[in-house]
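What follows is a short report on a single structure.
Here the complex is missing a single protein chain, while all its other protein chains stay put.
Should a chain be cited, it is by its letter among A and B, assigned in written order, with residues numbered from 1 in that chain.
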Amino acid sequence: MIPGLSNLNFRRHGYVPLLCIIVLTLLLIIALFPEQIAPYAQNKRFLPYMDPDNAHLLGTDDMGYDILTLLVYATRISLTIGFFAGGLSLLIGTATGILSGYLRGWVDDMIMGITDITLIIPKIPAIILIAAYVRPGIWILILVLGLLSWETTARVVRAKTMQISNAGFIMSARCLGFPSRSIIIQEIIPVIYPVILPKFMLTIAGAMISEASLSFLGLSDPMMESWGKMISDAFTHGGFIREMWWWFLPPTLCICISVLAVTRLGMMYETDEQEIVSE
Amino acid sequence: MRPFLQGSIFLFRKLIRYSCSFGIIVLLVFLLPRMMPGDPVANLVGEDIYLTDETKETLRAALGLDSPLHEQFVLYSIHLLHLDLGYSYHMHGAVSDILADRAGWTLLYIGISIIIGTCTGIYLGARAGFEHETWWSSLISSLALIISSTPPYLLSLIAMVIFVYHLGWFPFKGFYDTFHILSIIHHLTLPVLILSVFYAARNVLIMRGTVLSEKIQLYPLFARSLGIPERRILIRHIRKNAIIPLIALIALDFGFLFSGALFIEIVFSLNGMGSLMYDAILNRDYPVLTGTFLVIAIFVICANFIADILSLALDPRTRSHP
Partner (left out) sequence: MIIMKSFSKKRWTLVILTVAILACCCLPVMAEEKTLRIATTNEVKSPAFIGDYTLGLFNHISNPPLMQMNDKGELIGLLADRYEVSQDNTEWTFIIKGNQFWSDGTPVTADDVAYSIQMYGTSVPNAGWIGETLTDTQVDGDKVTFRFNKPYTNIALEFTSYSILPKHIWESIENPNEYTSTGPYVGAGPFYIDNVDLNSGKVIFRQNPGWKGKTPAYDTVEISWFKNEDAAAKALESGIMDTYWKYAASYPYAAIASLQKTGDFEVLEKPTSGMTFLGFNLKKEPMSDIAFRDAISNAINYQELVDISTLGHGKIPEKGFVPPAMDGYVRSTPMEYNPDTARNKLEKAGYIDSDKNGIVEGKDGDDIILNLLIRNSYAREAELVKEYLEKVGIGVEVRSVEDNTWFELKDKLEYDITLTRTTPWGMLMHAGWATGYFDSRRTGQGVLHTVDDEAFLTLCDNILGTTDRTLLTGYAKEVQKYYAENLPGIPLYWKNDITPYNKEITGWYSNPLYGIMNEFTFTGVKPAT
C-alpha cells in the first residue's frame, strides 16, 4: 500500500519532485564519494582567513582549511546524523503515539507517563552525563539525539490517533475482523501521514541543528566535522565578527536544502490518498 | 449521570498517573545533578585559587554534601514539603528568590513570543493548508521550513548584525537601559520578534499538516455542498478539529516557558532562566538545578493536563470508550 513512483504525476505536482530527487541524489553522491569531488585533501592547510578566490571558492577558515573541502566532507556526517536521528525519533514517537492513542486505557497512561518523564529530563545535563562516561562518536550522538526528541511526535500522533480511532471506518474495519496491526498500517497511518510528515522534517532539521548547538556549547565531538560544526566554528572562531558569510552561510544552506528536498518529496504524498472518510 | 461518572473516572486516572510521574521526577531532579561528574565546591572559587582540604570540608558541610546520599534526599524532601527550595552558595541567595526574579522576565519575553507565534502560526498554517495548491501556500511552507532548518543562534546573530549593528534600530543587550517601560519595549522587541518567528514557523508547518488531513474528510465536503462559504468552513469547522494535535505542542511550549531560550539570552545578553540553568549546570549548583528542574517539571505536567482536558472538551471523539 506504500505509494510508489507511479504516483509521480507530473501534471499534478509539476517538476518540483523531480528537482528534489535530483538534489537528493547529488547529495548522496557527494556523501559517498567526497574524495573525488572535493578540491583538496581533507587535512591540507593554507593561509587562514582567506577571502574566496579562484583557488579557494569559499575561502579558508581560521586554521587554513579550504571551506569547500570541509563542506563536501561534512555531507556524509550531517546527512547520517540528520536522517538517522530524525528517523529514530520519528519511529519511536509514531509507534508510541499510535499505541497510546489506539489502545487507550492504562496502556495510554503508562506510555504517556514515560513520555512525560523523558520530556522533562533536561537535555544538557543528560548529555554531559553521557559524555563523561562514553567516548563520543557519531552513533552515540545519533542515539542520544533520537532518544531525546521523540516525545513531541508521540504527543501529536497520539492526539490525532485518538481523534480518528472512533471514526466509522475504523469501527467497520474492526467489525470485519481485521487485525489491529493491519488497521494501523492501512487505515490510520495514511490519515496521520500529513501530521507526521512535518514532524519528520522538523526532527531531521532539529537533529542537525541540535548537533550544531551542541558544538556551539562545546558538548559535541570536536573531531567530527559536520555542517553544524562548521557553523558553530564560524561563530566561535571569528567568522562572524569578520563577517565571513561564505563560511557560515553555505553549511546553513546545505542543511536547508537537504531538509527542503526531503520534505517537498514527502509533501507529494500528502493528499494522494483521496480516501473519503466516513463518519 | 453516566457521563459524569465517566468524566470523573477519567480525571481520577489522570491524577494517579500525574502523581506517579511527579514522584519519579522529584527523585530524578535530585539525582541527575549529583550524578554529573565534577565538584560543586571547587566551583565556588576561581580557577587559580587553592583550597586547602580543611576549607573544602567546611564548604562541603555548608552545602550539605557531607552526609550520605539518602540522608540528603530525605532532607531535600522535607524542605520540599515546606516549599523551601534551598539556598544556593554559588548565587548567594535563596533559590526561590533567584527563580522568582528571573522567572518574571522570562515569562514576559517568552510568553509574548509564544502568543504571537501561536496566533500567527495557526492563522497562516490554516490558510496554507486549506488552499494548499496555491503558490503562496508553497512559499509559506518553504519559508517556515527554512527558518526551522536554521540554527537559532545563527538567525539571532544575523538579525543582531543587521538591525542592531548596521541599522542601529535596537540596542545590543539587556532587558533595559533604565528601568522604564519604553526602554524595556525597545530592548525586548528584537528578541521577541525572533522567538515568535521560530514558534510561528513550527506551528505553520504542523497546522498546515493537520488542516490538510481534515480537509479530505467528509464533513467539509458536506458543508461545501450546503453552500457554506469556504472561509466559514475553514474557521468554523476545520480549524477547531485541526488545532487539537497542535494543542499538545502549544501546551508544551507554555510548560517549558520557564526553561527560557538559552540562545536568545546568550546573543542578546538577557538575564533569564535559560542562562541561570546553563550556569548552574556548568557550576554544578545542585540547589538551583534541582529547584529549576522541579518547577519546570510541575509546569510541564500541568500543561499536559490542561492539554488533555482541552482536547477532551473540544473534540468529543477523543473521549474514552470501552
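Keep this in mind: a contact is a pair of C-beta atoms (placed from the backbone, for glycine too) under 8 Å apart; a residue touches a chain by one contact, two chains touch by 3 or more.
Only a predicted model underlies this, so the values are computations on that prediction, with no experimental measurement involved.
Student: Which residue among B:114, B:146 or B:160 touches the omitted chain?
Tutor: Once the missing chain is taken into account, the touching residue is B:160.
Student: Which of these, A:128, A:141, A:159 or A:173, touches the one chain of the complex that we don't see?
Tutor: Considering all chains, including the one not shown, the answer is A:128.
Student: On subunit B, where is the contact patch with the chain that was removed from view?
Tutor: 36-39, 42-52, 54-55, 58-59, 89-93, 98, 105, 157, 160-161, 164-165, 168, 172-180, 182, 265-271, 275, 279, 282-284
Student: Mind listing the subunit A residues that contact the chain we can't see here?
Tutor: Residues of subunit A in touch with the missing chain: 43, 45, 48-49, 62-64, 128, 131-132, 135-136, 218-219, 221-223, 235, 237-243.
Please note the rule applied: only the chains that are shown with their structure count from here on.
Student: Can you compute the centre-to-centre distance for subunit A and subunit B, using the mean CA position of each chain? Integer Å is fine.
Tutor: 21
Student: With touch defined as at the start, can you tell me which subunit B residues reach subunit A in the complex?
Tutor: Against subunit A, subunit B makes touches at 13-14, 16-18, 20-21, 24-25, 28, 32-33, 35-37, 132, 141-142, 145-146, 148-154, 157, 161, 202, 205-206, 208-210, 212-213, 215-219, 221, 241, 244-249, 252, 259, 263, 277-278, 281, 289, 293, 296-297, 300-301, 304, 307, 311, 315, 317-318, 320-321.
Student: Enumerate the contact residues on subunit A facing subunit B in the complex.
Tutor: 104-106, 109-110, 112-113, 116-117, 119-122, 124-126, 128-129, 132, 152, 155-160, 162-164, 166-167, 191-195, 197-199, 201-202, 205-206, 208-209, 212-213, 216, 228, 231-232, 235, 240, 243, 248, 252, 255-256, 259-260, 263-264, 267, 270-271, 273-279
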